[in-house]
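Excluded from the complex is one protein chain; the other protein chains are retained at their positions.
== chain A ==
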């Protein structure tokens, strides 16, 4: 087995791509297609953690399994919507890769960046490679001025208070060494996007080597995303929590 993994003296790694889904019937198929398109020479598996979607997401995934193979696409569903953190933990249990990539299922994260995550990690031996929308080469499409202002204000506040060591705190397109993800996730308790912030801040505090790659983010092709007063309050609460407990 060892000689199969080594080509020209280089070790070949396996990547587990973890995608939590809820009502992403069309998007999950497109994502799977794009992952296979952009990771041709890579050993990977896609783990779909679906929370009992009523729109037939799981049926589509089963068809994709027929097409691509059940060893390449794993469906590890749950009965109902149970939250992102637990979805990652659940998916992690079934991951057989050396690395775990987490990404969103709504096409805001494009699989074409997967090779750059992998390359960055191999070059730097980083424990975590996180995608950032806020640097040159990255970017966001689909945000109006108000949304950009909120995002920028939130980011400056978080940088001032937390000194997080990354430019994009709430991003959820990341590659982790499997053991690092297991370690960090066990100490996180927040929900939603505060959870993503908590993950990266705790990883920084623990001294893990974190690198960034630019990514572009196209907001919600199908469906709607919301940012209202309650999200802002939740964010501020999350900041204070992280300020005091990390």
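Methods note: a contact is a pair of C-beta atoms (placed from the backbone, for glycine too) under 8 Å apart; a residue touches a chain by one contact, two chains touch by 3 or more; residues count from 1.
The definition used in the following text is that contacts and distances are computed from a predicted model.
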Undisplayed chain, where the name is taken from the UniProt record, one of "Trafficking protein particle complex subunit 2-like protein", "ATP synthase subunit b", "Dolichol-phosphate mannosyltransferase subunit 3" or "phenylalanine--tRNA ligase": "Dolichol-phosphate mannosyltransferase subunit 3"
Sole contact to the chain not displayed, among A:93, A:119, A:148 or A:237: A:148
Option from A:86, A:187 or A:246 whose C-beta touches the chain left out: A:246
Contact residue for the chain not shown (choose from A:160, A:186 or A:230): A:160
Missing-chain contacts mapped onto chain A: 25-27, 29-30, 33-34, 56, 60, 63-64, 67, 107, 110, 133-142, 148-149, 152-153, 155-157, 160-163, 205, 216, 218, 221-223, 243-246
